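Note that one protein chain of the assembly has been removed; the remaining protein chains are unaltered in position.
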Amino acid sequence: MNLDFETPVTEIETQLLELKAVADPDAATRATIAELEKQREAKLKALYASLTPWQTVQVARHPERPMLRDFIAGLTVEFVELHGDRLFGDDQGIIGGLATLKNQQRVMILGHQKGKNIEENLRCNFGMARPEGYRKALRLMKLAEKYGLPVLSFIDTPGAFPGADAEERGQAEAIARNMMEMAVLKTPVVVLITGEGGSGGAIGIGVGDVILMLQYAVYSVISPEGCASILWRDGSKAPEAANALKITAPSLKQLKIIDGIIPEPLGGAHRDYPAIMQTVGNLLGKTLKSLVGVSAGKLVSRRYNKFAAMGRAS
Amino acid sequence: MNLDFETPVTEIETQLLELKAVADPDAATRATIAELEKQREAKLKALYASLTPWQTVQVARHPERPMLRDFIAGLTVEFVELHGDRLFGDDQGIIGGLATLKNQQRVMILGHQKGKNIEENLRCNFGMARPEGYRKALRLMKLAEKYGLPVLSFIDTPGAFPGADAEERGQAEAIARNMMEMAVLKTPVVVLITGEGGSGGAIGIGVGDVILMLQYAVYSVISPEGCASILWRDGSKAPEAANALKITAPSLKQLKIIDGIIPEPLGGAHRDYPAIMQTVGNLLGKTLKSLVGVSAGKLVSRRYNKFAAMGRAS
Amino acid sequence: MGWFSHKKKQAPTLEVAKEEVWVVCPSCKAHVYREEWEKNLKTCDRCSFHERLTSAERVAMLLDPKSYTELNPRLTFSDPLKFVDAKGSYAEKAAETSTKTGLKESIITGIGRLRGRKIVLAVMDFRFMGGSLAGGTGEKIRLAAEAAIRHRYPFVIVAASGGARMHEGIISLMQMPKTCAAIARLREARLPYISIMTDPTTGGVSASFAMVGDIHIAEPRALIGFAGRRVIEETIKQKLPEDFQTAEYLLAHGFVDMIVPRPGLRDTLHQILAYRRT
Partner (left out) sequence: MGWFSHKKKQAPTLEVAKEEVWVVCPSCKAHVYREEWEKNLKTCDRCSFHERLTSAERVAMLLDPKSYTELNPRLTFSDPLKFVDAKGSYAEKAAETSTKTGLKESIITGIGRLRGRKIVLAVMDFRFMGGSLAGGTGEKIRLAAEAAIRHRYPFVIVAASGGARMHEGIISLMQMPKTCAAIARLREARLPYISIMTDPTTGGVSASFAMVGDIHIAEPRALIGFAGRRVIEETIKQKLPEDFQTAEYLLAHGFVDMIVPRPGLRDTLHQILAYRRT
């Protein structure tokens, strides 16, 4: 499913479909197909070489963008899911468990889980977690600390669920407590923003030693629409807000909020799962190797300094 | 309000009431009054010198028996109540807060709170706490540990609330977690059983360095009625079950479950609040003094050994 | 705590004639080849009914053959209260049960290998007075936890209990904090502590060592709960839903990490225990 701004590409793809449908295409047809494919790639390259922040938001929110369970399938040889916060419930908006990466590194994986269809989205609440989701995540992080396992936290959420029940059960407390405990967790924590970094909902599991971000992911204090409706008094001004808020990976790298940008395949991760899994897998492996030897004390003090530097009047 | 088995005393007291109602009693009446008062005291002494376990249960459950707020009023010069478990709610079945004892010793006080009338009982659920009550207690104990304050835990509950909501929110987890955390709490913990020590509901805040018990309190794995209905197939056999279960202070002292029995005024604590406050206050003062100097490490290892010895085939 | 009566309703005995080739599943009444029933470790793959196992069967199913050495085999029940009820003396009843089952208490503990890995394993046995928690049970759990700390082995416990044993009164109640204090030491030593909840895991056992595991594994349809169903229904004056206090209910409410059919337990444990790096 193509995005609006990809219409030039879509047109070519429709032609290609027709041509490829021909039973045994003659030389001329085959040549046109090859030509069209070259044009398609060029078009895609041009589009994605100059994505506006607002276009990046569309890519980040693409329904076929790889989600946590896709990353788990693509990056691990084993995943033992763990459920429940031992207090109230088992939120499906955040899931996690023990996992063995392809390089045999054992980790605790957790993160937001979005749905691929309406049924899944209803179950996992579109990746918007409730307090019990954050409290489950904290329990798993403490378990990782006890077993000496690094934590991999995947972020992809429109935001923490703004429901009456979530508010009633302390969404604010759950997020605050998570950040405080993650700040001093005595095990390596790698945070990976893969899709939407939705404000408090994201930072609730976003405190770590290394923060990585997919090339077309976004990370913001507020959604462009929300910001536009307040500061521009007009929700349709989301593109302007997206520009002003500096929510794309390059801007965030420049602002020293993230430590690395993970390049995506041409046209975004949703167009080539194997490719993105390969890239993410390699970088994760290297990142973990660099962290595993570091003492807990050093990890925690570096983490403190990393966040302390954010916003210091440079 | 007198108990059934106190009928002999009640009769004398009714006569005394009538006589005392006479405007200006002549010498003879005054003499009879004095005589009757001596008889009343002798009767009371005789009754309370040989209370059966089942009678002790009635005294422990006496509606006018001093409850936590009475002890707080009687033992402290200041009480700053603290509310909430920071997770779900503020259970009124267990209350607690910062307190300054009359000897100026600062402590964290917590315990079950029963009601003196139906309205209070509905609010505090007859002293039967829900998970959020145990989780509030744990938060206050951790706060006491942080501030270096000894913990005073008052026990008086028929049991943990057996409601569907309590079960749903993890009554078992809340009790288990409390015992585990209390076992290693790095501050002195003094436990005082003042009325009913209702099984899991009691031990949920009952792990400490020194366990004290009021003379006519009871402490049991199951209520006499519950035990009778199962092992005697007949709830009315509660007195027999009460005998068999060894739930009175002398038995528990002998079984090395408790460390000290606090003598009650004649006829039970409900007959003389000032007296029981005096006794409890003195003993608490001494007990705290003996614990305050001990290192956290030593406290915790002694606590472990204390409970380890309970049930070791002697 | 009100659980013995439960024994009659919940655990229908197996209708099987010795020489019969069939076993009738007590729950869905399906006829299952005896061989298949044993292969599935006495569970029904149609309705996932899990028949109770003896502690010996449990050890055999989890540990590598001949790898198990029992800890404190001679530690037996005691009778601190000289308890006598309408049915006679507790000491006699326990002695009888002991002779009938060959067990000295409601739990056996030991060290063995699970697919090669050394672990300390504690397994409760419902046949010994409903698997009730008493002085001897708590002491064996504590000693087993100390052994785990000494050898730095993970500790795995299989709960199957009607709760605290009334016949030892307050001593039974004190086994709750006593076992939790031992688990706190395991945590301090950063040793894995896995709690497997089987049918039933109730009362004082659910409210102590069974509910503070690093990871909670429940067998399908197991009854897991603190207060007795009847007591709760009397309290709230309402019928409770069918799935109340089942493993599935606890999974939905956040108190169980996973439900694993019995045949998969050994491999799941092996999988999990590989994640310990301390």
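For reference, chains read A, B and C in written order, and residue numbers begin at 1 within each chain.
FYI, contacts are C-beta pairs under 8 Å (C-beta built on N, C-alpha and C of every residue); 3 or more make two chains touch, one makes a residue touch a chain.
Fair warning: this is a prediction, and the values are worked out from it, not measured in the lab.
**Student:** Considering the full assembly, with which of the depicted chains is the omitted chain in contact?
**Tutor:** Over the full assembly, the chain not pictured touches A, B.
**Student:** Quick one: which of B:V57, B:I72, B:L87 or B:I193 touches the chain that's been left out?
**Tutor:** Looking across B:V57, B:I72, B:L87 or B:I193, the contact with the absent chain belongs to B:L87.
**Student:** Pick from A:C124, A:L138, A:I175 or A:I261: which residue touches the chain that isn't shown?
**Tutor:** A:I175
**Student:** In the complete assembly, which of A:L36, A:A183, A:A275 or A:A296 touches the absent chain?
**Tutor:** A:A183
**Student:** Counting contacts across the full complex, list the positions on chain B that touch the omitted chain.
**Tutor:** Here the touching residues of chain B are 78, 80-90, 98, 106, 132, 136, 143, 146-149.
**Student:** Touching the hidden chain in the full complex, which residues of chain A are there? Just list them.
**Tutor:** 160-164, 166-173, 175-177, 179-184, 199-200, 203-204, 206-207, 219-222, 226-227, 230-234, 237, 240-241, 244-247, 252, 255, 257, 303-304, 307-308, 310-314
Note that only the chains that are shown with their structure count from here on.
**Student:** Which two chains are joined by the greatest number of C-beta pairs in contact?
**Tutor:** B-C
**Student:** Would you identify the chain whose C-alpha centroid lies closest to the centroid of all protein C-alpha atoms displayed?
**Tutor:** Minimum centroid-to-centroid distance belongs to C.
**Student:** Mind checking the centre-to-centre distance between chain A and chain C? Centres are C-alpha means, answer in whole Å.
**Tutor:** Inter-chain centre distance comes to 42 Å.
**Student:** So what's the Cα centroid distance for chain B and chain C, whole Å?
**Tutor:** The answer is 33 Å.
**Student:** Residues of chain C that touch two or more other chains: which are they?
**Tutor:** Chain C, residues with two or more chain partners: 187, 253-255.
**Student:** Could you tell me which residues belong to chain A and also touch two or more other chains?
**Tutor:** Within chain A, the residues that touch at least two other chains are 86-88.
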